[in-house]
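Working notes for the structure below.
Here the complex is missing one protein chain, while the rest keep their positions.
Our next item is chain A:
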């Protein structure tokens, strides 16, 4: 890119002229275990040091957007589950709210509270996977077992609520698919009481482990202006110290009623915006999610959660861009309606897609082993990148 006026990438290779070196092209993935799915990265390396990294995506492409044009508005929801398959509740939520705003539809209070509870539970489940697999990438196996033990409890709660453990199809336009069964809210409260002390356990075993800090601090620094320019969002951007959380900045659903903090990276172990900061933001966000869930469980009113679910969805012609904060960042649905039964266009602005696009900018100059740490810290899900 010749006419760019952005700052150059942070690491410049210094190689003296008389040294004879040879560049090697290395293909990492698409079956590499630390690429979190089917991501291929073409690396040009100088010994152990990366000179350039080019992600190759599309191995999981199913053309969600074409499918969405051929089914009715309601039938799109199960497809959204399959975008970011470890945070499906959050995917449902953005699409449903987008349509409700186009239709100017009020949603039942109880349904709103249930939505926030399941979205935040799902955020915790997703961050737990991010933590566990990140430890696995770095070489720590044990934390993976700990987080899956606790994630299991969240999946059990979801199973009781809607019958599914991974792809829920739970949040519908105008409300939710099922009201909470009797005693479910108490079980969620019990879970939060159980879960909060467990976060300290992860911190003891992984977060403040000396080897882990040595592997992650000062690695893969994303300067805030570079992150913003590359469209990075969510914990990956907040790790760079940018205070940007759509739950606070553009509140949707009933997020404006809850008291919680936006967690940002402060560079406690190294530089602001390194991989440890991004990791730490996720740990801190689990505390905040627990706070939100507690408040929602205390305030949830009685009522019929399916009261406002319309039988037929009629969307007036127009377009709307709805952005929500998922565990990975800003998930946007750009929906165009022509007044018919099917959406005319559903574009998904996938957070992991933009987060991954920053890789070529921060990879040059790092070791191959550190690239694994960087990819893990971006917490990508290929189902969402390829759509």
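Assume a contact is a pair of C-beta atoms (placed from the backbone, for glycine too) under 8 Å apart; a residue touches a chain by one contact, two chains touch by 3 or more; residues count from 1.
Just so we're on the same page, contacts and distances are computed from a predicted model.
J.: If you had to name the missing chain as UniProt does, which of "NADH-quinone oxidoreductase subunit C", "ATP-binding cassette domain-containing protein", "ABC transporter permease" or "HEAT repeat domain-containing protein" would it be?
T.: UniProt protein name of the non-displayed chain: "NADH-quinone oxidoreductase subunit C".
J.: Which of these, A:57, A:86, A:131 or A:180, touches the one chain of the complex that we don't see?
T.: A:57
J.: Touch as defined at the start, partner being the missing chain; which of A:87, A:102 or A:171 qualifies?
T.: A:102
J.: If the hidden chain were put back, which of A:231, A:251 or A:270 would touch it?
T.: Considering all chains, including the one not shown, the answer is A:231.
J.: Quick one: which of A:146, A:191 or A:244 touches the chain that's been left out?
T.: The one listed residue touching the chain not shown is A:244.
J.: In the full complex, which bits of chain A touch the chain not displayed? Write them out.
T.: With respect to the unshown chain, the touching residues of chain A are 1, 3-6, 57-58, 61, 63, 65-66, 101-102, 225, 228-231, 242, 244, 249, 318-321, 323, 330, 332, 334, 336, 345, 347, 349, 353-354, 357, 361, 386-387.
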